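The chains shown are only part of the set, and none of them has been moved.
Each chain gets a letter, A, B, C and D, in the order it is written, and its residues are counted from 1.
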Amino acid sequence: MTEIRLETIRKAYGDVEVIHGVDLEVRSGEFVVFVGPSGCGKSTLLRIIAGLEDITSGSLKIDGTEVNHVTAADRGLSMVFQSYALYPHMTVYKNMAFGLENSRMPKAEIDARVREAAAMLQITDYLNRRPKALSGGQRQRVAIGRAIVREPRAFLFDEPLSNLDAELRVTMRKELAALHAKIGGTMIYVTHDQIEAMTLADRIVVLQKGRIEQVGKPLELYNRPQNLFVAGFIGSPRMNLIETTVTEGPALVSGAARIALPPGAPVTPGASVTAGFRPEHLDIVEGDGDIAVTVTFAEQLGGETYLYCAAEGLPQITVHRPGQLPVEKGQALSLRLDRKQLHLFDADGQVLANGLANG
Amino acid sequence: QTELRMTWYNDGNEGEVMQGILDRFEEANPDISVTLDVVPYQAILESLPVQLAAGDGPDIARVTDLGGLSEYYLDLTPHLEDPEYWRTNFGPFLNWLDPTGGGAISGFMTQLTVTGPYVNKTLFEQAGVEMPGEGATWDDWAAATNEVASALDIPIPMAWDRSGHRVFGPAISMGAELFDEEGNPALVDEGMRTMAQMLYDWHEDGTMAKELWGSVSGSTYLGANEEFANAQTVLYMSGSWQIPQFATTIGDAFDWWAVPAPCGPAACTGMPGGAALVAMEGTEHPEEVATLMEFLTQEENLAEFYGETLFIPGHLGLAESGVEFATDDPRAAHALATFAAAVPSISPIAYEAQGYANNRVMFNAFISRLGEAIVGELTLDEAFDRMEQDVEQQLAEQAR
Amino acid sequence: MTDTTGFGARATRVVTAPLRWIFEALDKPFQALQRLGGIGSMPWWFLLPNLLFFGGFVILPLFINFGYSLTGGTRLFLEDRTYTGTEQYAFLFDCGNYADPTSCREDRFWRGIYNTATFIFFQVSFLVLFSLVTALILNRKIRARGFFRAVFFFPVLLSPVVVALIWKWILLRDGLLNAALVGMGFDRILFFVSPEWAMFWAIFVSIWAHMGFYTLILLAGLQAIPPDLYEAAEMDGTSKERVFWRITLPLLWPNMLVVIVLALIKGVQVFDEVYVLTGGGPGTATQFIVQYIYNTGFTNQVQNFGLAAAASVVLGVVLFVLTLVQLAATRRRDGG
Amino acid sequence: MADATAQSRPGVLAMLTARRGRGKLHWTDVFSYIYLGLGVLLMFGPVIWLALSSFKTPAGLVEFPPTLLPLGQISVPVEGYDDPLLLFSVTTETGETRELAQIRRIGIVRQMVDPAAPDERIDVPIDAAEPIREFDMAWENYTDPLQRFDFTRYLWNSVVVTVVATAITLLINSMAAYGLAIYDFRGRNGIMLLVIGTLMIPITVILVPVYLVVTQMGLVNSLWAVILPGAATPTGVFLLRQYMLTIPRDLIEAARMDKASEWAIYWKVVMPLAMPALAVLAIFSVMWRWNDFLWPLIVLNRSEVYTLQVGLNAFQGELNVQWHYILAMTVVTLIPVVVVFAFLQRFITTGIAASGMK
């Protein structure tokens, strides 16, 4: 089992610094997911760990040994690429055996390892095919198989599912989780898919512009985002975020919204506060609610319903309810927020409160 | 107005001289215009025959394959005012243009050439070696040039143009007959073997450089005029046509001297030759062509032409009376005199060979096979067999 | 290319204005054809002009050529020529022992064939080798890559005659190379007198002239190899040598095949550059099959069209076999 | 962090040390730059040598060892002589060197004069005098042959042939390629086989039959005889078709939905997209046509239709090899190619790379 530690890692391409001092500890056997918007440096960080990019400054330690100058081949890690990077001219078997042959392992042992991995991934039937003759999911498994056979100290994944179609993605996601449960190795996984991050991760690392915004367990990030960025980034559809002014009461006021807060809420009258509430924490109520809105668009998915609503002076408000709601376009609704799930952020985007007493 | 086309190639300034005469002609005959189409010599050899065969040829052309193209020539006789003038002054050469011997008049020699050696007299002087004199044999010359070369560290004692035509004169001197009793070509006989053996040996012992004869294939012509002009060779076997060129490129850098053809057991002869301006049968204006040809062959025009171009006259009258050559270079004048003087001593076999329509077949067979022998692809004996085969096969093909 | 306002673009517009006019004018008739024959007939209309030219200037001459090969004599027009049947072919193939040109009636033809074979063998191998090495190097992360690419491609644009003249000028007895040799204390080498050297330079010069083209094809192939394969190999701990043999080369193979086949075909056709460079010599050491055909049909006093045509038909058959090889090879590539 | 500093090191040094991988300088890096350096020397050197040589006098050309730059002998005006005299550096018997002008040469002796003291004549053995020379371009290598014929006329003919032939080639080849690439029709494979088959016939072997065809069409001695026969190049069709195959079918169908006629699709959609391949073919076509010699030599025998190649070679007589002219004229014919190359080389590289074939 392998522990990976990043100490104030920086990375610059020429004059442009893209990773600005990242500190992170990945514990042995942990499944860590890097998320963040495109270009935030997820891949770069992963490739630094892999040894495919040089480190500009800082120190990378694997199991306590600094490996800054150890080549990729000698770090003993395996990587699964977004494109899989399967060797197109080799059979599945050869693809998986290639890395082992490089280290001059006896043929018999190679064979044993390949067959074992293939059995585990259920690709034994395709061992003699070329990657071209495989479906996306099968290729994915071969790529993982190639990583597994080398019995690496840790696995690195760079958006391994993003080339698959939606349905297959769900399946493969579950398989990955099962795999981790089974072999239990240290895994670092890059994605920009919410659901993958939430469902796979032991811990999620949220990156923005080359910096870590928050690290934590999935539900911790979901329930207790430490800043506006994480609040907005985690959760799909996005958390509704409205900028308000605190009035006496205390209450948050902005356009068509007036949200009374329970006493003792950590706000000062007159301050600017951003209120965040997730779509599923809005109830449709008869009579007066916190926000009066008009439905601009309703998506009836059968098992759940999304309402996109407009309110005076506010950005679009999204409401997510289970089941099928008999709501029409143009209908006026009154929405009520669950105070226990209300997030408040100060003008700098730092959290003031994650949930209040119900008012 | 009638337009006549004359296909022409240049070795020196003859095109300009001819253009001057043509300008005068056009002045005198306002209803005829003549255009000189100057082509690379390669076109005369390779393209012109095809064009003529296809009926796309010019009205008049300057050619060197005198007999080979004779089937395309126009017989001017009916259009000439004075055919006798032609017969008198161009007599022997008309037969070259009409190998069938029918007495047709098709054109005249723009240039008569005689093959023969040039030597770098200055080198002889520097080396202090006596130049072999009149009547010296090829062996004498070989020995003398070797002596000069080794004395002065000259790379090539002797250089010959890579051309069958050049070889045939000396070969006749060695006793080659070229034709059998019936007049059919018989390329390889004792004389020819002696000549070939001699050349072969010279290449082996370094008298001649393999660069020239050994470095290209087939019948490709290669001259040594540059080597000679740069004093890299002591003796250069070529011909009278080099005079104008040497006069400009060598000038007075050293004394280049034309010497009489060296001797062999049978004769001391060079090959005659030259280029002829001939009228083509395909012309649509035979009358005008004849008018032009008559104008060009007027004595004063020819005299001007030969004089300006430093060509040996192909006009018996002018040869007799002498042409005033436009050079004040004593070396050129001497060379011209030497070659002109050699004309009477040319062997009849040489004339016969030059008049033979398929002479190039013989030239080429000889030079290409000998070349292969010199580089060692064939033995000399194999080469002789191949020469005969080549001649036989090509003549057979032509006879089909 | 995307610049739509610069001088270049304006110049292009001016130059292409007449072209545009022509295209515009042709629109109407083609629309009429489309209305008449439907879309199904359109390919033929598009092919028509090319096929006319093709038929007239390639296919028809090929037939005439075949006609020539069955006739003899020196007449130009087919109808004037004497029918000889397969005599010309028989003459070409009249050999005591096919492996020994001197035993053949037409020894030069066979020498041409063997010389061509030798030439192709070395030329194609080294051409491919050097193209590959150059492409590999140009595919690295080097500065001024465009410049170097241009440098290697530049000779492709020179005409064969110019190429040959340039090198002849360097290789002459008193040329640059001999000057260098003498300068370094060696003896002069008369390159065109020794058969081995002449063949060497014929091969060298033709590689020099054509390498850029093949390099570009291989470079395109190299650039099409996804870089992450190399990274994957790096993660797999693959040595550079092994990466080359096990990844680069197999993935480049389709392009290599194109290069090899094209080089083979061009090699069989080799003529003018060597003709100007060595004149086929010394002796017949660098006389190739196309030069044999050219000499036989053209430069000899007796222009033997029949024999030349027969030899060219033989050459055509050889080329056709090479074509089939290429087709088979590309088929396999497309299919597998 | 040796690597990081290497990355940001500017200029030549960076160029020399930049390389593919990380880690130590691999032997392949060293090899690459040596190879590239030699490559530049070998690829460009000969051409530059040719260009330099073309400015040498005939004597300068055959000089051994050759000089790098063209040199000419200095001549000085000397009092009492009408023409300027050539200057030599003379080693006298006493071993000192003097600069003397030559009056004339007689045998192995030069009659010389000291330009400073024109009255005294000095006899010098020829091997004691060395010509004094300076940098001098022999422009006459260019001007002489160009004056010998109607240069502008031949140039015009060459330009007409090159431009018209290239235009026709591009037009009909692209039409054919379009037909073969975009449509699926009976007979397509047959035509492709024909195209590929004829791709391999060297024109040299069918010169005479083609000449026959041209004669029968009455084209001899017109520029059309040079323009037409090579217009339908199998190479061009093949190259363009391969490229057009990479154009997405969707675009064609989108254009059809947009009411475009097939001809409009061809020239408004496919042609612009095939630009790289067209540029490559254009370059090759210009090159072929401009350099064409053998064929024009056969079909053109009237000077008003000569192309430059025929005209330039016309000074090659039966018996002369005048290197100074040949080299100069070679440079002349090179110029347009160099210009075309300079302008279009990026097309070539993208074009061929993209078409993946010749």
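Rule of thumb we're sticking to: contacts are C-beta pairs under 8 Å (C-beta built on N, C-alpha and C of every residue); 3 or more make two chains touch, one makes a residue touch a chain.
Only a predicted model underlies this, so the values are computations on that prediction, with no experimental measurement involved.
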| item | value |
| --- | --- |
| Full complex expressed as chain labels with copy numbers, beyond the one copy shown | A x2, B x1, C x1, D x1 |
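By our rule, only the chains that are shown with their structure count from here on.
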| item | value |
| --- | --- |
| Chain D and chain B - chains in contact with each | C |
| Higher-contact pair (C-beta pairs counted), A-C versus C-D | C-D |
| Inter-chain centre distance, chain A versus chain B - centres from mean C-alpha coordinates, in Å | 93 |
| Multi-chain contact residues (two or more partners), chain B | 46, 50, 54 |
| Per-residue multi-chain contacts in chain A, two or more chains | 71 |
| Residues of chain D defined as touching chain B within the complex | 58-59, 62, 104-105, 107-108, 126, 148-149, 208, 211-212, 215, 220-221, 297-298, 301-304, 306, 310, 313-321, 323 |
| Chain C to chain A touching residues, read off their complex | 226, 228-229, 231-239, 242, 246-247, 250-251, 253 |
| Chain B - residues contacting chain C, complex | 45-46, 49-50, 53-54, 65, 68, 209-211, 214-220, 222, 358, 360-361, 364, 371-372, 374-378, 382, 386, 389, 394-395, 397-398, 400 |
